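I'd like to ask you about the structure that follows.
Missing here: one protein chain of the complex. Every other protein chain is in place.
Order as written gives the chain letters A and B; numbering starts at 1 within each chain.
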Amino acid sequence: MLVEILLAGFGGQGVMSTGQLLAYAGMHEGLHVAWIPSYGPEMRGGTANCGVTLSDTEISSPLVTEPQVLIAMNQPSFEKYAGAVVPGGVILYNSALVKETGEYPEVLVVGVDANRMAEEIGNVRVAANVILGAYIGLSGVISVASAVEALKDVLPPHRRKLIPANREALERGAALGAGGGRAVG
Amino acid sequence: MPKTFQRPQALTDKPFHYCPGCTHGIIHRLVAEAVDQLAVRKKTVGVCPVGCAVFAYDYFNCDMIQAAHGRAPAVATGVKRVLPDRVVFTYQGDGDLAAIGTAEIVHAAARGEKITTIFVNNAIYGMTGGQMAPTTLLGQKTTTTPHGRDRETAGSPLRVAEMLSTIDGAVYVSRVSVHSPRHVRLAGRAIKKAFEVQLSGQGFSVVEVLSTCPTNWGLSPREALKWLGENMVPVFPLGEFRTPSAEEAIEC
Partner (left out) sequence: MSHLPRVLMKGNEAFGEGAVRAGCRHTFAYPITPQSELAHFLARRLPEIGGVFVQAESEVSAINMVFGAAAAGARVLTSSSSPGISLMQEGISYIAGARLPCVIVNVMRGGPGLGNIAPAQGDYFQAVKGGGHGDYCQIVLAPASVPEIIEMMILAFDLADRYRNPVMVVGDGVLGQMMEPVEIEPGETRTAPAKPWATDGQGDRPAPNIISSLNIVPEDNERFNLDLAVMYAEIRRGEQRCEEYRLDDAELVLVAFGTVARVAKAVVDRARRDGIRAGVIRPITLWPFPEDSVKRAAARADRFLVVEMSLGQMVEDVRLSVEGEKPVHFFGRPGGLVPTVREVCNEVKRITGVMPGAEDVPAATGVDR
């Protein structure tokens, strides 16, 4: 098993820490993992993206250039990376901010109204974890429990009070994803 | 009969290589006497420059490091941060400290590094052949200002002691001279005071010592001493520019 996941969005949407969450969860499940960010001017307020590789064997290249999975939190990310997703892959996008464009015949494309669900939970900043939850539910690549467990690794001590909201985001996203399609990865 | 003067322990027996009449030898002795008087020779680490004093490690009878041109304050910083209880000094000329090493001296002072710098200012580059120094006087002839230093093209002399005295981390800043026996005595007191400031842990200390270069000035040793007193002292006034608040001022 080798899955390469690209997570992209605006800076501030939590894309980087959501990617780390996935990597930590994979690590706790005994997988080989790597997390790699885009960096530079992009770090300062523009789009941000990170790649996560999960594998049951040693990871050769940690660079995610041909992702099987794209999590697109905003329109520029969708437009920039949707075409890079390999046949058989999946795109999950934040339907509150992304209008689906283009044709991806061999790719499963799933819109998730992550912002609305995050607002229902009471914190729009957990939207990225709603989509991550949807991906986990859809793919079964790791368990939701591992992702919830990994919140402690990603959130610094002074932000641990955000764990319940993030947990809810992961769980509600996963429930959505589990009904949403076939397994990937 | 009691001995009233002897070679300091902090100097080796090796004869100086300096030109006849050069006052580096006197300044070396004053530094060594201060080290002896404070009984710190065995815990002192000196850092010598690139310039005429590049071989100072042959003369100071303590652990010595030879640094890259201008970098002695950075090297001394490295030593002191590893060994805070040692006494660390740099011995630098005007090219080393006031030209290529300006950043290093300014920031060692700004950090308040607990080191002592002996800055030997003779208004010229000695070792490389009498070129203009940052401290060369206006009108002074050097091999790179053959018609005299011209403000329009070569700028004006840098007053290092005054400049460093604006920095809070520089706790003791003074300028002395060695052109007469009286001034030599006063210079020795200032150098000792600078080391005492280091030992007290208050911050950076520096003594600028006006010195001669008979060879490159084209003067006899005696004329050189006179020239220093008449020409350099008016441009580089002697005195203490910054002292620890609790300390009494001394004459320079």
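Assume a contact is a pair of C-beta atoms (placed from the backbone, for glycine too) under 8 Å apart; a residue touches a chain by one contact, two chains touch by 3 or more.
All values reported here derive from a predicted model rather than from experimental measurement.
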Option from B:Cys19, B:Met64, B:Met163 or B:Leu219 whose C-beta touches the chain left out:
B:Met64
If the hidden chain were put back, which of B:Cys19, B:Leu38, B:Val54 or B:Leu199 would touch it?
B:Val54
For chain A, which positions touch the chain that isn't shown here?
20, 23-24, 27, 30, 33-37, 39-40, 59-63, 65-66, 153
Missing-chain contacts on chain B, rising order, are 41-45, 47, 54-55, 57, 60-68, 71, 74-83, 86-87, 103-104, 106-107, 111
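One rule holds for everything that comes next: only the chains that are shown with their structure count from here on.
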Distance between chain A and chain B based on Cα centroids, please, to the nearest Å.
63
